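Omission of a single protein chain aside, the complex is shown with its protein chains in their original locations.
Right after this comes chain A.
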Amino acid sequence: MTDMPRKNFWSGLGVAALAVMLLTWIIPTYGGSGFAFGMQPQRLATLGAWLILGCSIVLTVVSAIALKRRGESIVATPDLGHLWHQAWPFLYVLGFIVLIDRFPLTWVAPLLIGGLLLLLGERRWYVVVLTAAIPTAGLYGLTAHLMRIGVV
């Protein structure tokens, strides 16, 4: 049995909530205003949001009906291990974005690449060192060249 109707149900619900937020708060507040001969500044974004809302509501309802007919529950407790496995790469990259904000990327790059290799199970030191060093050296060379020609 596939998990698609449940995925569709929750994604539809999430997208519908986003569309409602867009229509009731974000577009009216931040969508811009002013006199226009043609279309109002908010018009196209509003049409897009209505399109999203309509499609996501239909998707949610159809998926809910499919789940009900199959006798499956709408809620399924996610496996925490699986969730963690999906989430850690995002946290890893976010952590390095914070570091890049404070230190030059050429300093941070070996840690970013080497750390990820170690986390993914690479234990051969020469592979870790070479994989971390070659792209970093490439970036260093490119940055030096761009500075020399006055681009950055």
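General observations
Operating definition for what follows: a residue touches a chain if its C-beta (ideal position, glycine included) is under 8 Å from a C-beta of that chain, and two chains touch if they have at least 3 such contacts; residues count from 1.
Here is the rule we go by: contacts and distances are computed from a predicted model.
When the listed names "Tricarboxylate transporter family protein", "ABC transmembrane type-1 domain-containing protein", "NADH-quinone oxidoreductase subunit L" or "ATP-binding cassette domain-containing protein" are checked against UniProt, the chain not shown comes out as "Tricarboxylate transporter family protein". The missing chain, though absent from the display, is touched by one residue of A:Val20, A:Ala64 or A:Leu116; that residue is A:Leu116. On the side of chain A, touch with the chain left out of the figure occurs at residues 4, 7-8, 11, 15, 19, 22, 26-27, 30-39, 41-42, 44-45, 47-49, 51-52, 55-56, 58-59, 62, 66, 69-70, 85-86, 89-90, 93-94, 96-97, 100-101, 105, 109, 112-113, 116-117, 120-122, 127, 131, 135, 139, 142-143, 146, 151-152.
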